[in-house]
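What follows is a structure written as C-alpha cells; I'll ask about it next.
One protein chain omitted, others in place.
Now for chain A:
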Amino acid sequence: MRYNERELLSLARQPAEKAAEIRMSVPKKGNVLKKRLVKLVVNFLFYFRTDEAEPIGALLLEHCKITKEEENVFSISFIEEPERKYCFECATKEQCQEWVEALRRASYEFLRRSLIFYRNEIQKMTGKDPLEQYGISEEARFQLGAHRQ
C-alpha cells in the first residue's frame, strides 16, 4: 500500500503526547524484547532504535485492543488478528498503567465518541448545540447514534 512516507516521518519528529524507552517485541518468531524509543503522536505509535532518528515502524492505533498483560507488560493487538501482539515491557507498573490509558484514548474513534458525548451533555445542560459555533453541527460524523461499531 502506498502512503505519504515523508509526511509520516515528519509526524514522527513532532512533539509526542508520550515518549519513553521501553522494551518491545513485534509479533515475529521468537518475540524477542528489544529496547526501543516508543513515541505516541496523534493516533500513531512510532518506534525507533534508540540511537536512530528515523523510526523503524509505525502502528496506526485504530480498531486495536490494548491489554494489560502480566506485571508491567501491556500489549497492542488489532481486531482482525487478535493473536498477533506487540508487547511492551515497562519499567514500573505506574508507567504501564499510564501508557495503557494513553493508548486507549489515542484513536480517532475515541475522540469522535468523546465529542459526541460532550456535545450531548452540553446540549442537555444549556439547550444549545456547542458545535454550532464551529459550523460543524450538521456533519454526519458527529451525530448521536453515528458510527455504531
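By definition in this document, a contact is a pair of C-beta atoms (placed from the backbone, for glycine too) under 8 Å apart; a residue touches a chain by one contact, two chains touch by 3 or more; residues count from 1.
Note that contacts and distances are computed from a predicted model.
**Student:** Name the absent chain as its UniProt record does, using one of the following: "26S proteasome non-ATPase regulatory subunit 1 homolog", "Sesquipedalian", "Tax1-binding protein 3" or "Fructose-bisphosphate aldolase".
**Tutor:** "Sesquipedalian"
**Student:** Which of these, A:Ile22, A:Leu59 or A:Cys90, touches the one chain of the complex that we don't see?
**Tutor:** Selected residue, touching the omitted chain: A:Leu59.
**Student:** Have a look at A:Ala20, A:Leu33 or A:Leu115 and name the one touching the chain we're not showing.
**Tutor:** Checking the options A:Ala20, A:Leu33 or A:Leu115, the one contacting the hidden chain is A:Leu115.
**Student:** So that we can see where the missing chain sits, which residues of chain A does it touch?
**Tutor:** Interface with the chain not displayed, on the chain A side: 1-12, 17-18, 42-43, 54-60, 62-64, 78-81, 100-102, 104-105, 107-131, 133-134, 136, 139-141, 144-149.
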